[in-house]
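Missing here: one protein chain of the complex. Every other protein chain is in place.
By letter and in written order, the chains are A and B; residue numbering begins at 1 in each of them.
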Amino acid sequence: MTAESTTSLPGQLAGGAGAARWIGQRMPRREDPRLITGRGRYVDDYQEPGTLHATFVRSSVARGRITALDTSAALAAPGVVAVLTAAEVNSPDHQLWYNMTGPGRTPGRVLADGDVRYVGEPVALVVAENRYLAEDAAELVELEIDPLPPVIDMQEAVRTSERVHHELDSNIAAALPKMEIPGLAERFAGAAHVVTETFRQHRYLCVPMETRGIVAQWDPWTEQLDLVLSGQGVHEPRFFYARLLGIPEDSVRARMGDVGGSFGQKMFPMREEHAIVLAARAVGDRPVKWIEDRVENLVSGGHAREETLTVEVAVDGEGVLLAARAHHLENVGAYPVPGNGQNGATSAVIFPGPYRWDGPGSVAYSGEAIYTNTCGHCAYRGPWMMETVGREQMMDVVARQLGIDPLEIRRRNVISRDHLPFTTPTTLVYETVSPAETLEQAAELIGYEQFRRDQEAARAEGRLLGIGLSLYVEPQFGFGILGTEAATIRVEPSGKVNAYMSTGSHGQSVETTMAQIIADEMGVAISDIRIIQGDSQATPYGAGTGGSRTGPIAGGVAHEAAQAIRERVTAVAGRLLEASPADIEMTDSVATVKGDPDGPRVTLAEIAAAAYLNTDALGPDLEPGLEVSKRYKAPGLMFSNACHAVTVEVDRVTGQVKILRYVVSEDCGNMINPMIVEGQIAGGIAQAIGGVFYENMIYDADGNPLTTTFLDYLLPTAAEIPDFEYGHVVTPSNTPGGYKGLGEGGAIASPPALLNAVRDALAPLDITLTEQALSPDKILTLIESANGSR
Amino acid sequence: MPELPVQELSGRPSGGLKAGAEVEVELTVNGRSRRARVEARKTLADTLREDLHLTGTHIGCEHGVCGACTVLVDGAAVRSCLMFAVQAAGTEVTTVEGLAPDAASLSPVQRAFREHHGLQCGFCTPGFVVSATAFLAENPRPTEEEIRAGLSGNLCRCTGYQGIVRAVRAAAGELAAASPDSNSHHGGGHDSNGKESA
Partner (left out) sequence: MKPAPFAYHAPPTVADAVSVLAEFGDEAKVLAGGQSLVPMLALRLARPAHLVDVNGVAELAGVRRENGHLIVGATTRHANLERDRAIGEAVPLLRLAAPHIGHSQIRSRGTLGGSLAHADAAAELPAVARALGAGFVVAGPSGERTIPADGFFQMVFTTALEPDELVTGVRFPVWGPGSGFAVEEIARRHGDFALAGAVCAVQASAGRIERVALAMFGMGSVPERLYALEKSLNGAAVDGLDLDDIGEQGVAALNPPSDVHATSHYRKKIGAVLVGRALSTAIKEAVSA
């Protein structure tokens, strides 16, 4: 990282090459032409002749012993090529861990073996000529299960002697133990007020519009595995499957085409994908394809969010936060992915958020991740978000108890730019955040003061209007495997520019944003740039796209690589134009000499021809070819921040909630493309609206999922989502370009803003709101209980 | 695959088609006559994607909720996962691949989606673009509420619908400007035989 690339101002290029032309523009996306004409290529669009299709036979029981498993009738069914069970597929030698997390506590297996541990657990796999025939045959597999008492509720899971995993001595997947922090008890004892509350969050899901899917092909002669997956990156699967098959990693080629969303669910390949790869090897030659259907995606595709946070805060008489203890319980199902599924370890360090607290030792955080006989946990957009969901609701609870306005209590605690650099009680160092500034901008944009007046008037009429705030700091992870992103930029002999990146975009517009950076840094026509991702044979190693890292880290390497290749280009151009490389200006792929824009020129195509084809003209000291590879190492943790403000009206007759206005003040540093920034925020908010008001993955007491189709698991439509409004605060980061990540923030900060708004609307009824899944029925129940009419 | 005499299904047969038997279906897709040999239970969505290699129509739920599979059948937006290919025999089907006037340009609705950032991962997009095209043909001057209701049959998970609603608003505006004489609204009315009246 060079000195010049720090704290860039918006509109200025890091490399000092002048004003940015594309960076900062709301430029339409380069992905769009193929996607809006139906020419995208998603995993199910890979349709090589001879492809076989797979379907799974799954457990319909949450926990039990398999007493019979007979595949003979299925094997004899029309079009069937193979029927596989644990006997054919599983092996005790299987390495079932990921690069990102290493081995975990959960005893892993590909197919259920001897027993089942959640409804939907894959037990057998049918491979046939097409999916129709595969499903016909799957019905012929005889599977009998003797039920055992299932462990469903996480409080029960901690108490009971029944084991989700009989190999383990408890149902605790991971624990962050309660620690005695010296002086903490005294802080509580001496505080003017201590407020305790437990916030419950229900189970809700990623639900990308494209379900999971994989095509795996094994070449028995070369012993090579070829994969196409719907995923977030190609290298994690490549390493995983090399380990699984016991072959060198370069014997695996993993590719992603276009991916129809993921939100964390596809970050790591899961058991079904493992089974397909093993089936492909068993079958040999022909590609084996599995496309998850929607019921599978809802029931067994990976679950999230079912957590509780018990928060105890100590505040002074003015509502200034002095200390907190938090305990975080997570229901991670039977087979959490990755590792043991615990978000609490991350939540613990992020929890202090945008507030100052009272120095080291003022915040203690503990928690447990608990196994149950339900579908296992997967990552979902801001997996650690319960810390914000609990903290921001707690601010409102404390505010109410002390008779302070929720905006005011935040003002008294919030970190502003004046406090930077700021070290949190959990030793995170904020250098470029602006919580106070976003708080003020959001309050102004939503017209907070005016709303309070409107609310007063509405209350006099018996109408329930409410306003909710949520302030948060969003981390971007740049340590370990997530610490770098890479780019190889090649100017082709034709003069076109290909950038091979380690990213795995699945909706994040990487082909556009990175092109904007590269076009500006290189002075190349943006239409001449192509961003290539998602092929382990061609694109450099990376963790894939996720964790809100694209802006700072991929953006960082795009800057560095583009600057580096620009040096090579200007060196050759200088030779051709007989000028110093420092005097070469590149505009729209044409090089001219500074001060002489109408004078001699060479195109990038001509420069490339010299670099590749007519290399004798280069002279002895110029390297031929035009290709550079860079890997950018990011700071371990980076931070962006935002404030969400939302107003609602609760219909006291029907319990329905109408969102009146939704405002976000976002600081993600410099914005490569504000249109894309806003799109990312919007998607997260919509998922939060879904989670708080519509979506609820429900199990009955026997562990049977009840919401197994889109008829019961309700996603919000355009009719349920209002227009969002955005304000931007810009505090550039210290990374090249000055960008900060923001992709997950909408989904993290929005739920507590919405909950706070409902809490505020119901305040005259003196209701305690600590749960989510606020269906109209639930809200009406709260209203009725306050009236004493129930 | 059971071998039975292949029947033509360009009209409607009065005889039955045995379970598992295949039949040749002829239909017009994006203006071209196409044939596919399918079992009766094969959905129109699967037939378009696999037999006709038009993979722009996507499958998101297979139970008629998400709208990713939306195509036009004789001009009406339908969920192609809820129709069998045999039912589409003799009809005119328009998929997302058939919306652009030519390979180098986009339809007004497609252009609007691009200008207004109406997509991110793009998976729901063909369904939306087809639905919006049908919606605006039926309702060229929609109110804000009508736009949102009109789009409620398609699910998106990436965009929060912001760019999609803006795109439809803009496309409506463009279409209205292009045909100022048009006064048809959804109350325009039809005759009882289903054909559109003046």
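The criterion applied here is as follows: contacts are C-beta pairs under 8 Å (C-beta built on N, C-alpha and C of every residue); 3 or more make two chains touch, one makes a residue touch a chain.
A quick note: this is a predicted structure, and the numbers were derived from the prediction, not measured.
Contact with the chain not shown here comes from a single listed residue; of A:A282, A:I698 or A:I767, that residue is A:I698. Residue B:G150 is the one among B:G56, B:G118, B:G150 or B:G163 that touches the chain not shown. Of the listed residues A:T196, A:T423, A:T654 or A:N787, the one in contact with the hidden chain in the full complex is A:T654.
Screening A:T707, A:T731 or A:N756 against the full complex identifies A:T707 as the residue touching the chain left out. The missing chain lies against subunit B, touching residues 12-20, 39-41, 43, 46, 62-64, 67, 70, 73, 76-79, 81-84, 86-87, 131, 134-135, 138, 148-150, 152-153, 186-194, 197. The missing chain lies against subunit A, touching residues 131-132, 135-136, 139, 293-295, 653-656, 694, 696, 698, 706-707, 709, 711-712, 714, 716-717, 719-720, 775-777, 780-781, 790.
Just so we're on the same page, only the chains that are shown with their structure count from here on.
By the touch criterion stated above, subunit B contacts subunit A in their complex at residues 1-2, 20, 39, 41-42, 49-50, 53-63, 65-66, 68, 95-97, 99-100, 106, 110, 113-115, 117, 119-126, 129, 147-149, 151-165. If you check the complex, the residues on subunit A that touch subunit B are 28-29, 31-33, 35-42, 44-45, 47, 78-79, 132, 207-211, 258-261, 263, 291, 293-294, 506-509, 675-676, 678-680, 682-687, 709-711, 715, 717-719, 721, 723-724, 746.
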